[in-house]
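Got a structure for you, written out below as structure tokens; questions coming shortly.
One protein chain omitted, others in place.
Up next, chain A:
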Amino acid sequence: MGLLSKKDTKLITDPLADNNPITIQVLGICSALAITAELEASIVMSISVLFVMGVGNVVISLMRNIIPSKIRIIAQLIVVATLVIIVDLVLKAFAYELSKTLSVFVGLIITNCIIMGRFEAFALGNGPWRSFLDGIGNALGYAVILIIVGFFRELLGSGTLLGIPVLGDPIEKTGLYSIGYENNGFMLLSPMALIVVGIIIWVQRSRNKALIED
């Protein structure tokens, strides 16, 4: 990574593990449990958040010296909402099919607290380039968890991955189902997303004791 200094590289790699937005900062839980019943939805959400966080962090960082501190949260909210609406409008006009896939995510992106959290914690105090890296890093950290949770929920809940049956046919009783395996419908409900995230947190903290808070 000749392009990035060591400090810059850390901005990207830290959120992937030891400063993960979901498991360590405990941000973005709401969307993590709302849309991870399917792997595909997790991936689409991850890409959308990647875009909004990268651009949003740069915009906030450029505006950081002119935003009055008293109304900074509202100003941040306006920036996210505007970005999301612009993307939504442009997609509706030029890529209608794609916009229909994404439309359900629009509300979830605006209310995603990772975005607000990173604006507040990082972009307001750092330059555009570093803010951009921080945005990308945190979005990737979010994506990793989303995809892990989506993978297990879809696999154990519906027996499919990306919509393709991988364990056999539950109705015709082929594959794994022929020996008595059943899909766990509970995996499709939101509480299981929290439990899966909880398991990830557990695994992560038992491997790295430094992460355990008192």
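In this section, a contact is a pair of C-beta atoms (placed from the backbone, for glycine too) under 8 Å apart; a residue touches a chain by one contact, two chains touch by 3 or more; residues count from 1.
The rule is simple: contacts and distances are computed from a predicted model.
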{"item": "Undisplayed chain, where the name is taken from the UniProt record, one of \"NAD-dependent epimerase/dehydratase family protein\", \"aminomethyltransferase\", \"Na(+)-translocating NADH-quinone reductase subunit C\" or \"ABC transporter permease\"", "value": "\"Na(+)-translocating NADH-quinone reductase subunit C\""}
{"item": "Residue in contact with the excluded chain [from A:V26, A:L62 or A:I78]", "value": "A:I78"}
{"item": "Touch list for chain A against the chain that is not drawn", "value": "34-38, 41, 44-45, 65-71, 74-75, 78, 82, 85-86, 89-90, 92-94, 96, 100, 103-105, 107, 153-154, 157, 163, 171, 185, 188-189"}
